[in-house]
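Only one structure is covered here, and it is reproduced in the block below.
Note that one protein chain is taken out, while the other chains of the complex remain in position.
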Amino acid sequence: MFAQLVASGLVQGSIYAVIALGMTVLFRSTGVVHFGYGAFFMAGAFAVYVFSQVVGMAFVLAFLAAVAVLVLVGMAFERVLVRPIVHGPHVTVAMMTVAMSYLLTGVARFFWGQEVLRMPPIVDVPPIFVGSIVLTAQDLLIIAGCMALVVAFFLFFARTKLGKLMQAASQVPRGAALVGINVPGFHMAMWGVVAGIAAVAGTLVAPVTMLYPDMGAHLLIKAFAAMTFGGFGNLGGAVLGGLLIGLAEQLAGFYISTALIDIFAYLVIIVVLIVLPNGILGKKEATRV
Amino acid sequence: MKRMTAILAAALVAVANPAFAEPGVGEDTIRIGIFAPLTGSASIFGRAAFGAEAVYNEVNEKGGIHGRKIEVVREDDGCDAARAISAVRKLTAQDDVFLIHGGVCSGTVMAVRDDLERQNVPFVILGAASAGIVKPFKKNLFQPIPNSDVVATQMVDFAMSKPGTAKIALISHTDEWGETNSRVATEHLKKAYGLDISLKLALERSTTDATPQILQLRNAQPDFVLAMLYPAETALLVRDAHKFGMTTPILGNFGVSLEDTRDRVGDMAAMANFYTFYAYEPALSSAEIEPWTKMITKYFPDHRADTFSYEAMGGALAVIEALKQAGPDLTRDKFIAAMESIKDFQSGILNTPITFSADDHAGVNGGAMIAYRDGKPTVLKTWSE
Partner (left out) sequence: MSDISSPTSRTGTWTRASGDMPRAVLVLAALVAALAPLGLNEYWRFVASMMLIYTLVTLGFNILLGYLGQLAFANVAFFGVGAYAATIAMNGGLNFIPGILVGGIGGGIAGFLVGIPALRIRNYQLAIVTLATGELLRWLYIHGGSITQGSSGLEVPPMTLAGLQITTEIGKYWVFLAFTILCLAVTRNLLRSSVGRAIVSVRESEAISLGLGMHAAGFRILAFVWSGALVGVAGGMYACLLGRITPESFGLTQLLVHFSMVMVGGLGSFVGSIFGALLLTAIPETLRNFPGLEEIVFSLLLILVLRFVPEGIGGFLGARISGLRDRFFGGKP
């Protein structure tokens, strides 16, 4: 029983972890917290749906097309809407991401608000029994896909020159510009990359949750909780936070009360930020004011 | 100062609504207002609006009622009480409707109920099923669909109609809707059969994983699971039950459609143990329901009819019947009296006749369940049928 809950918790948690990771990467590299990131996730899932079910492309092609579209959307959003106002007050930038979240959700609702869209599983095989644990192929795919993304990003930030430069650019933009880095171009690229991550996550999750316009908003709160729990802006913290929240929801749901699952994320955010504002892995660091 | 207050108060109250003789009734028209969630996450239930409107269009095509054609004004409430209030203000104050056939979400109905009672506007419920709507009794308000008391009772009776049923588990949302349904079912089970609910679980709205709940159900091994859940969560339960190999029959509530659940679950094998409340006479996707579907798509060619599209058609037919009986000199009071005189009205679409009386405006007192049998939706009154 416990093992099954842990397995399900890890599946849920790795979804939260990837979304939290995408937001953290964007925050670390551009200093912007993207309140519309959940909508990117939703848009990614809908894009795969449109390409595979409406256009009729093969799944792999549809997946690649969706990621490409989202990368473009992310870059265009940075170039057209964020860059011109990025030096304005925080409020304006935050509002811009909020507005774009509502816009994407509104468009999805306008076209598919009355429909229930189901994504067929990526691989259609019967569930796998490991002792008393039941896992579907989709579950395994989610965990594997999410972990692959996480590892790729860690390697990128820790091992590659570009990754290190990128972090430098976010912390001292002027210094980065002096040593010849194209900071705006860099930011645009990062917006594209994180939008692509959201599309991947959306594709992995869509067969499990089904498609609906508000699917991103629910996930966003969980991702915020994961980031907060792990320490805001900490890459490892976001991933660990996501996994822990996924696990805790399942265990608390079974052993304490199923009614707890729903508000767990909110409670984590409020309690952690008030008691432990830097999270479990966070260190005190100055944010852009 | 006291005098000032009194004058002020009098001024505020004095600008009253002048009561005209029968708003919404013209020389050759009767105006009916419809409000429902046409957008937003509850818009799937709002499809009822199109079924009702199709019935009204159909009667116009056949010459109308006493020489008058029905004019429908349709408003969106997004299932939000504030927007419903604003929609109803517009319908009564600006569009000047004779009666309102609206309300799919119980919250929106509760929000506009008292105002419409004050204005004596006949208010026929489109799809909201809460039993609280007709309690306390309102003279102007009619509910021509099975309400939550009827549904919860039917679910329990259906489970108990299987010989040897001894353990019934219940899984419910923790909001007021879920709690009310659970309470009615629990009380009915105790009163009629002397049984207690063996296990009660919560499943929150917008959850995407039901593992903890299914594991507990699997441990407890009940004979039936009553699911007081919304469509998305019901589908989740059915899907995860199948994933974990649980074969206990799951009974769904009124708001849950068989087809919609199948689409969400996407696996016919998972649907084998799922039954849901069903209000109609003809089974879904049968030849008998086809004329009703055609009636809707005739006027709304883009409409993809499913369970909720038919929900208000019986009520619309009852309204037409009452408008006929009220005679050519139509008044709101005459219409209400005519509605109250409707007895055993066979709409052809609802499986239970509509009956109103002077002190009971809950019109439909029965229902059935529907499930897939050999891949075809089959209406079942009892388990062994």
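Order of writing sets the labels: A and B. Residues in every chain begin at 1.
Simple rule for what comes next: a contact is a pair of C-beta atoms (placed from the backbone, for glycine too) under 8 Å apart; a residue touches a chain by one contact, two chains touch by 3 or more.
Just so it is clear, the model here is predicted, and its values are computed rather than measured.
The omitted chain makes contact with just one of the residues A:141, A:217, A:239 or A:252: A:217. When the omitted chain is restored, the residue from A:81, A:181 or A:251 that touches it is A:81. Of the listed residues B:28, B:61 or B:175, the one in contact with the hidden chain in the full complex is B:175.
The residue touching the chain not shown here, chosen from A:133, A:168 or A:273, is A:273. Where subunit B meets the missing chain, the touching residues are 5-6, 8-10, 12-13, 15-17, 38-39, 75-76, 79-82, 85-87, 89-90, 92-94, 106-107, 110-111, 114-115, 118, 130, 132, 174-177, 179. Where subunit A meets the missing chain, the touching residues are 27, 33, 35, 80-81, 84-85, 88-92, 94-96, 98-103, 105-107, 109-110, 113, 217, 221, 224-225, 228, 232, 259, 262-263, 265-267, 269-270, 273-274, 277, 287, 289.
Assume only the chains that are shown with their structure count from here on.
Taken together, the subunit A residues at the contact with subunit B in this complex read 1, 4-5, 8, 11-12, 109, 113-116, 118, 120, 127, 134, 136, 208-210, 212-214, 218, 250, 253-254, 257-259, 261-262. Those residues of subunit B that touch subunit A in the complex are listed here as 39-41, 43-44, 46-47, 174, 201-209, 211-213, 215-216, 219, 231-232, 235, 243-245, 260, 263-264, 266, 304.
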